[in-house]
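Just one protein chain is left out here, and the rest sit where they should.
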Amino acid sequence: MTQETLIQAAIAVLLLPLVSYLVQLAAGRRLPRQGDWLATGFLGLAFVLALTIALYFLSAFDQTLVYSANFQWLNLGKDWSIQIGLKLDNLSAVTLAMVTLISFLVHLFSIAYLHDDDRYATYFGYLGLFTFSMLGIVLSDNLFSMYMFWELVGLSSYLLIGFWFHKKEAAAASTKAFVTNRIGDIGMWLGILILWSQFYTVNLDEIASGIQNGQFTLSTGWLTLGGILLFMGAVGKSAQFPLHVWLPDAMEGPTPVSALIHAATMVAAGVYFIARVFIILTPDALTVIAVVGAFTAFMAATMALTQNDIKRILAYSTVSQLGYMIMGLGVGAYSAAVFHLFTHAFFKAALFLGSGAVIYAMHHEQDIREMGGLRKKLPVTFVTYLIATSALAGLPLFSGFLSKDAIIAGGWGWASFQGGGWYTLIPSLGLAAALLTAFYMGRQVFLVFFGEPRNQDKFDHAHEVPAVMWIPLVVLSVLSLFPVFSLNPLAGDSGWFMNLIPSLQSVVPGVDGAARLAGLAELTHHAHWTTVVSSILMTLTGLAIAFVIYMKKAVDADKLAASLRPLYLMSFNKWYFDELYEVTVVRGNIVLAKVSAFFDTFVIDFLVNVTGFIVGFFGLLVRKFQTGKVQSYIAFAVIGILVFFVLKGIL
Amino acid sequence: MESLTLNHFLTLSAVLFSLGVFGVMTRRNAVVVLMGIELMLNSANINLIAFSRYNGNMDGQMLAIFVIVLAAAEAAVALAIILNLYSNYNTVNLDEVDQLKE
Amino acid sequence: MILSALIFIPMLAALLLILVPKEKTDLFRWIALAASSIQLVLVAFLIQNYDQSLAGINQAETYQFVEKFDWIRVSAGSYGILEITYFLGVDGLSLPMLILTALVGLIGVISSFTIDKHVKGYFISYLILLSAMTGVFVALDFFLFYLFWELMLIPMYFLIGIWGGPRREYAAIKFFLYTFIGSLLMLLVIIGLYFSYVTNPGAAPEQMVHSFSMVSMMNQQNLLPGSLLSAEHWRHIAFLLMFLGFAVKIPMFPFHTWLPDAHVEAPTPISVILAGVLLKMGTYGLVRVMMPVFPESWLYFAWGIGLFGVINILYGALAAMGQTDLKKLIAYSSVSHMGFVLLGLASLSTEGVTGAVYQMFSHGLISAMLFLAVGVIYDRAHHREIDGFGGLAKQMPVYAGWTLFAFFASLGLPALSGFVAEALVFMGSFSQPVTQNLAIVSTLGMLITAIYYLWTYQKVFTGELNPKYAGYPDLTGRELTMLSVLGAAILIAGIYPSLLTDLMTSSVNHLNDLVKSAGTASAGLN
Partner (left out) sequence: MEVAIFWLLAVIIIASAAATVFSKNIIYSAFSLLFSFLGVAGIYAMLSADFLAVTQIMVYVGGILTLILFGVMLTNRITMMSLKTDVFNFIPGLTIAAVMLAGLLYVIWVTGTWASDSPAAWDTTVETIGTLTITRFLLPFEVVAILLLIAVVGASFIARKDKQKIQS
């Protein structure tokens, strides 16, 4: 394949979902079956093309292979212009395939899941728009169009989360998602502005080479700030602390949408973006990123412990897993983090679609306390769910283990590279989160699929889902097995993925990129086996605790909760973040707005009217002279003339 | 007794003008006000002609002719207005006519 | 003659309307529609024949479609020769405004089809308004500019005062007085400029030609030595006075309070015109007059102007969030968005000024669309209380979709025109040291804007359908046409801005260079 063909194929992949969106919006309702086959077909076609591209890159297996093309979007007659283009390298090629695959499967799944919805056609249109925006981010070779697609992702998530807008919670959740994301976007935009004002280009490669050549004239502190600001975008999109609050609420959207958001499109965008700008981040910025990531991983895992909504547990697990990826990037384990993005995408999509299948089977019951024993009723779902859970919990032989292990190993390596001490807290938090993950996933699986049915009525009506729903589950769970990525079930770094997308060398001046890279790799390698052992131990411990509590019922969960009541409440109420934000940010905003509106009406407009009244008052005063008597007018005229002449004489 | 100068005429005209102004401002009767205006016009004419005479230039006299013509026109229109006023208000006392205020 | 045609065709149509009997209401509508369609066609012709490489601004010979005739020429002895010319021309700053005027004017006519009170008077006023607005954007003689500027006031006063809402008289008088005071200040400075500039410096005093030509005032070598405006402090004072005149129109904080009142009371098509075109006249005045005529004052006050821009952005957005009336909300959002224009112009960078002009264009389209959208629901429900609706998306899905489109356009969603403008303004203002701090603060505006639009959408369109509104029809064909035409324009301008920026690039760059070089020249003198 020539370069042109590849680029054209990539453009086709990008545009097919958009075409699907436009067709669905314009004519979807009039098409047979409301056009679901058309939208799904478009995505299938896109996937085939993307897979071809990815296979081409795989077969070439060249770490430096890059194809790019761009065009001039805006030229203002100066010596710079805004060039927008796309870049195909190993990372974007495989991501393209991953996104289109998951989107395709979600389309397929939705055919059954939403078949009796009023706005069935619109729904598929929105899915297309969502996929299009994400693909745009993946393919962009520059910050500008990345930002544009970034915001479009925000729009499509708004549309999809609020798809059932007649529910108040859904409408509120969609607003919350968009606004929270906007906060991050502002940071990202400021970061872009810092780079723009230095280099007058938005092309990532040109920025990187500019930094490398020392054309960044401001101090390194500015570069760190720029990096942190760019990271803010990812904090919003990838739901990192402190902007993670939108993601659990986003569960108000249809379940397949959650799968799309959590696995392939929205939250992945943040991590993908940081991976794209990774080389220009200073060590200080990376440390901030690592701290935020590790903290998020741990915090979200604790929140997931006590939730009862099947989707919310998964939502917090997503936040937690994203924390891992961010932490991985922060500690310099670039390829491990990107690797985790992939493995996570598949098993998390499987989990969400699986939970969708459960909810579908249980007639829209989402509370895991109402479930139980479903493995007999939903055998396919059960098996796939179990595989995906194992991958998420980090059991060996599953993909999740490979990538998670690589990240934690990277963390240890980084900690010792930095000199140990407090830095070891980062990988430790990661390990702790691994334990918690194993526990809450175990809890979920035991409560949903094992034991006795707790709601007999709903249980009796449950039945296995149709083929369009379980086929995606099977595909995704197969992709969660270790051989897909690495033939060695205990070491991800020997697999094709981490060799195809190796770690990158920093271009920041003052940092010996090559030495840093080599040092980190060396130390990570040392930490590998201890990590394997410790993380397996953690996972097994977590699962064992869950088993003891929820399977054997050796310890009563309610009593345990009561004895640890403050901790339980803290977890159950999500660390009171929503309440905190409600009291400070939201209320503060409303108060400020009301004060402004009040100020405008009663101070500024009042002053305007007072000016009017003053003029009016003088008018009244002057009116006294308007006696209506001709002679007084003459008198005034004469006086005026006299005054004029007197003044003329004086001056 | 010294000979006449321009200032003599100007002084005469000034006194006449002031009397006219006084009349216009203080009299109630519209007809008398009109007389005051005529006095003022006359004083202006005296000035014009005096300057004309002492500058040896006919332009002043020409202007005075036009002033007289205008005075005639003005008197005609003003009297018509006064008559109209009288038929509408039944008075020619200007202090009772203050509709202009509104 | 094409520019004269552009200006006077609506006026001729208005004259024609006077002859039409009062009962033939449909005929008024179609004549107005025809006049404004012809305008659009003429503007298309202008674009077709426009040479993008010519800059205009202070070079009279690079203006295009120029019409210049002596109008009044009086010899005033030792004062020299006083001259007023009929001088029209187009450059890269006025062409986008003409496109906007023609497009929004046409949409306004279509939207006026629902007016059924004194139809004749309405359309006559409307067409005169259209003429005056077009005239402002093509006049290159100050006298002519001022004439059109004032001419615009009168029909606007009647359009608000007769066809408006319950408090229409208050709003109309407030609008009139506010803008009138502003334009008086402007007139003062225009006269000062008139006597301080000549078109032939160096000639004998009797031969000096004082002209109202803006172009000659933009060339500082035409400044008469020893005249009032050759003193720096007087120039600054004159600058501020004139700036005030334009600031009222923009409207700039704290002179903005007429806008919400005027919008709330004005009928829908007039709100469309008011937000879509009229506000742009203020900022157009800044680029057409203030920057090239007073370059050194502009540089001197740049930070302050930018600061007021930021206050506009943030304060307008916050005030918008606190509103309960839909139209007021959009009016305050206009205040907020016009702040971006000020910020961009203050930055004096190519991106910033391009962004500012682009924002003028884009905000014209977007606010027109927003007011149309509000008009749709007002026509049905006869109120505009944000809290009084709920769940309309269920009942009127197409309408909800277009409104959401307009909301997102206004909050700066990429791929829509507002984003391009705001992005350029941010880029420009951030890259200039003078306005960098302002740019950082103003990004908060992006957030607040998002919040209030989405809250509004949430309150009005989502949730369970309020049973009061069940049975409301969705968009009619006419409403859909207007919204989709504007929507398409917004989309095109957002996806491929080069279509428009190419028209204005050379003018904007020339303007920038002019202001900057004049600033350094005067710095060298001091």
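Here the chain labels run A, B and C in written order, and each chain numbers its own residues starting at 1.
Just so it is clear, contacts are C-beta pairs under 8 Å (C-beta built on N, C-alpha and C of every residue); 3 or more make two chains touch, one makes a residue touch a chain.
None of these values were measured; they are calculated from a predicted model.
Across the complete structure, the visible chains that the omitted chain touches are A, B. Of the candidate positions A:Leu22, A:Val532 or A:Ala635, contact with the hidden chain is made by A:Ala635. Remark: the residues of subunit B touching the chain excluded from display are 1-12, 14-23, 25-32, 34-36, 38-39, 42, 45-46, 49-56, 58, 61-62, 64-66, 68-77, 79-84, 86-87, 92-93, 95.
Seen across the whole complex, the unshown chain contacts subunit A at 631-632, 635, 638-639, 642, 645-646, 649.
FYI, only the chains that are shown with their structure count from here on.
Mean C-alpha positions place subunit B and subunit C at a centre distance of 55 Å. With each centre defined as the average position of its C-alpha atoms, the distance from subunit A to subunit B rounds to 92 Å. Here the CA centre of subunit A is 39 Å from the CA centre of subunit C. The touching residues of subunit C, when paired with subunit A in their complex, are 174, 177-178, 254, 256-258, 260, 315, 318-323, 332, 350-351, 354, 391, 393-394, 397, 408, 413-415, 419-420, 423, 426-427, 430-431, 436, 439-440, 443-444, 446-448, 450-452, 454-455, 457-458, 461-465, 496-498, 501-502, 505-506, 508-509. Of all the residues in subunit A, the ones that touch subunit C in their complex are 72-78, 119, 144, 147-149, 151-152, 155, 158, 162, 165-168, 170-172, 174-175, 178-179, 182-183, 185-186, 189-190, 193-194, 196-197, 200, 589-590, 592-600, 604-605, 607-608, 612.
Looking at the complex, you find that subunit A touches subunit B at residues 626-631, 634-635, 638.
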